[in-house]
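Could you have a look at this structure, given as structure tokens, before my questions?
Take a look at chain A:
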Amino acid sequence: MSHMVIANRLHDGLVVFLAADGSWVDSIARGWLAEDEPDRTRALQRSMEAQYANQVIGPDLIEVTEQHGVRMPVSIREAIRAAGPTVQTGRNA
Partner candidate 1 sequence: MMTLIKNGNVVEDPFIDCTEMHILPKSGALIVSVAQWQDHWEKLVRRPDPIGVQLKSHEHPEIIADDLESLTVIALEFPTFKDGRAYSYARLLRERYGFTGELRAVGEVLPDQIHFMERVGFNSVEIDSDNALADFERATKEFTVWYQPSGDARQRAAELRRGQKQG
Partner candidate 2 sequence: MYRYDEFDQQLISERVAQFRRQVQRRLDGELTEDQFKPLRLMNGLYLQLHAYMLRVNVPYGCLSAKQLRKLADIARRYDKDFGHFTTRQNIQFNWIKLEDTADILAELGEVEMNTIQSSGNCVRNITADPLAGRAADEIQDPRVWCELLRQYSILNPEFSYLPRKFKFAVTGSPNDRAAVAVHDIGLRLHLNARGDRGFEVIVGGGQGRTPVIGKTIREWIEPEHVISYVEAILRVYNIYGRRDNIYKARIKILVNALGIERFRELVDAEWENIRDGQLKVSNEELARIDAYFKPPAYESLPDLDDELASLRRVDPDFDAWMTSNVAAHKVPGYAIVSLSLKAPGRVPGDMTATTMDGVADLADAYSLGELRVTHRQNLVFVDVKQEDLHTLWEQLTELDLAAANIGRVSDIIACPGLDYCSLANARSIPVAQDIGRHFAAAEKLQEVGELTINISGCMNACGHHHVGNIGILGVDKRGKEFFQLTLGGSSDQNASLGDRLGPGLPQAEVPQAIEKIVDAYINKRQDDERFLDTYRRVGIEPFKQAVYGPVNSKKQVA
């Protein structure tokens, strides 16, 4: 199972994903897919550093599947975080 790190950015609260270069991106497509144990360790290490450096809050390693190039978190909760609310008011969709 592949994993990604998801978090909320501190200054604006938006959902971000850890990218391969250690930065944080707002699209799951551009985030880094951790495929094995060493990857996951590295990812967690980087996210702890980012939390400590006040870049992100609450980083979490989540399970992600990739089908036909489309990445989807396995849990409903994380899928909603990645894609946004499933209901619309104003400009939230």
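Inclusion criterion for the candidates: all candidates are chains of the complex that A comes from, given by their letters.
Operating definition for what follows: a contact is a pair of C-beta atoms (placed from the backbone, for glycine too) under 8 Å apart; a residue touches a chain by one contact, two chains touch by 3 or more; residues count from 1.
As the structure is a computational prediction, the values presented were derived from the model and not from experiment.
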item	value
Complex partner of chain A (touching, any copy) among 1 or 2	2
Residue numbers on chain A that touch candidate 2, as the complex places them	8, 10-15, 51, 53-54, 57-58, 74-77, 80-81, 84-92
